[in-house]
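Here it is, the structure in full.
Only a single protein chain was left out; the remaining protein chains are all shown in position.
So that you can tell them apart, the chains are marked A and B in the order they are listed, and the count of residues begins at 1 in each.
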Amino acid sequence: MKKLFEKHNNWFFKTGFVITVFMVTLVVIGQIWTPYDPAAMDAAAKAQGPSLAHFMGTDNFGRDLFSRVLEGAGATLIIAFFVVLLGAGLGTLIGALTGYFGGVVDEVLMRICDALTAFPSVLLALIILAILGPGRLNVIGVLGLVFIPSFARIVRTEFARIKKLNYVSLAKLQGVPTGRILLRHILPNIMPVLLPAISIGFNNAVLAEASMSFLGVGVSASEVSLGRMLSDSQNYILRGLPWYAIFVGLTIVLLILGFSLLGEGMRQEE
Amino acid sequence: MNDTPAKILEVRNVSTSYTRKSPLGKVKIQHVLHDVSFDLYEGEALGLVGESGSGKTTLARAILGFLPKYEGTIRHFSERPQVVFQDPYTALNPAKTVEWILGEPLRMLGIQDAQARRQKILDMLIKVGLDESYLSRKPSQLSGGQRQRISIAAALIMEPRFIVADEPVSALDVTIQAQILELLARMKEEFGLSYLFISHDMNVVYQLCDRVIVMRKGVVVEEGDIDQIFDAPRHPYTRELVEASK
Partner (left out) sequence: MKKRGIALLLTALMLLGLTACGGQKDPTGGTKAPTGADARKAANEINVGIAQDLSSSLGPYQLATAGTREVMFNVFEGLYKVDPSGDFKPALATDHTVSADGLVYSFTIREGVKYHNGAVMTAQDVIHSFKTCAESSVDSSIKKILANVKDLKEESGKVVMTLEKPDSDFLAYVSSVYISPAAYTEQDTKPVGTGPFKFVSRTVQDSVVLERSDAYWGEKAGLNRITFKIFENITAMMTALEAGSLDLACHLDTTQVKGLSKEYNVLEGSMNLVQALYLNHEYAPLKDIRVRQALNYAVDVDAMLKLTAEGHGHKLGTSIYPAFKKYFDESLVDAYPYNPEKAKSLLAEAGYANGFKLTITVPSNYTPHVNTGMVLAEQLKAVGIEAGVQEVEWNTWLTDVYQGHKFEATVCGFDASTLTANALLGRYESTSSKNMCSYKGTQFDAFLKEALATTDDSRRTELFKSAAKCLSDDAVNVYLQDLAEYVAIRSTLKGFTFYPLYVLDLSKVTY
């Protein structure tokens, strides 16, 4: 960790790191243990503010908010993880191939990407999800898909730049096969650009999940996620239960703040 | 010159050009190389001199096989020609350690045993004037001269007979230049190498080369023995270059 802080010796990174580690630790604990069953309803404890028994209060069904926030944040992070895995994974593959080889495939794929980026990605996701219907897997699939172009673009630019550098020419001269050049020679060198993009992507995925679920096309009614909770909470803000929205909103803010600062910190190295 | 040495490289009538469209739609053909021919023999250090834009780097790229399209023929009579680039900052993969960078060509040669690779790398490091302590360093932790030594080591570790050196010292300061030139000369002796040594600096060429080709705007304007070129340049452009270096 000391080494990590030496490498990224700035406050963005350090603050982001501390926040992210704190949040992720909480979420991991939440996957194993929560003070209450997050789904247990209790008519006797409906819509309460924070108390000793319920640290964040309870929701309109009397469910413990802290337990639900832990579980919801876990679900949101898992969704974000797979969204980024899909988006960054396929985006990197496409970007690497088009950036390195260029040509007609590059032209076609990049025009498709242009078309996709010209359309606001969240809106696009919204439309597809409205057709597919809500659900965790649908959210992951659709958001992952709309995240591909941004990664593909970044990776393509980097591959196109690095393939002209002398060490790549040298590798060719040494008889290194193309696959290995892409994977072992170029890929490690785009990490300074890819890692912040992944961290920002994570950020966007958390926000996008929240937005989708907030608008009712995200996870289904019996699944928990931060966005879903935020959506449910809005009805109670002015009906004596502002804590619901505040705690859920705060959790989302902390999560994305952590990732943003991490990304920002890594970017500062360049 | 001895008449027995074998040919290492044969360049015949190599031309390349690109077309440029002016804003008015006129198509203009720009020659980069025009009918270039020469030979390189075993054990020879051939200097390729010319100002920037003379086409010498394009020629080097053609010889190394990086130029997708050109006319004429280039024939190699040795396996695995290697290159030492001018810019030591982009010649080494910044994400990798010296051990990995020097190990890669060995892996390509099929040396799978890490211990065997390490030994060869160590031997080579010592030959280029470095030591074991450099193994775990990354290029960002090396000076320009050290990088160029690693570049040379990376070229030599493939055991080539022919190396293209594209302005290998021009990015370095003068004292380091001398050290690197000395290293190149020593390696040439030790491994019996042939060099195609590209430079814009007559002085540098004089220190290392046996023979010189002078290029200007893609055309070979003069070719000859190093002493002849230096003492009795025939072409006015060559004279200019020689004058400038004195």
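By our rule, contacts are C-beta pairs under 8 Å (C-beta built on N, C-alpha and C of every residue); 3 or more make two chains touch, one makes a residue touch a chain.
What you see is a predicted model, and the numbers here were worked out from it, not measured in a lab.
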Chains shown that the absent chain touches, full complex: A
Listed residues A:T34, A:T117 or A:Q268, member touching the removed chain: A:Q268
Hidden-chain contact residue, picked from the options A:G30, A:G72 or A:P134: A:P134
Contact set of chain A toward the excluded chain (per top definition): 12, 39-41, 43, 46, 60-62, 133-134, 207, 210, 214, 216, 220-223, 230, 233-239, 245-246, 248-249, 252-253, 256-257, 260-261, 264, 268
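Assume only the chains that are shown with their structure count from here on.
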Gap in Å, rounded to a whole number, between the CA centres of chain B and chain A: 48
Interface residues, chain A side, partner chain B - complex: 165-167, 169-176, 185, 188-189, 191
Interfacial residue positions of chain B with respect to chain A in the complex: 64-66, 80-83, 85, 87, 90-96, 104-105, 108, 154, 158
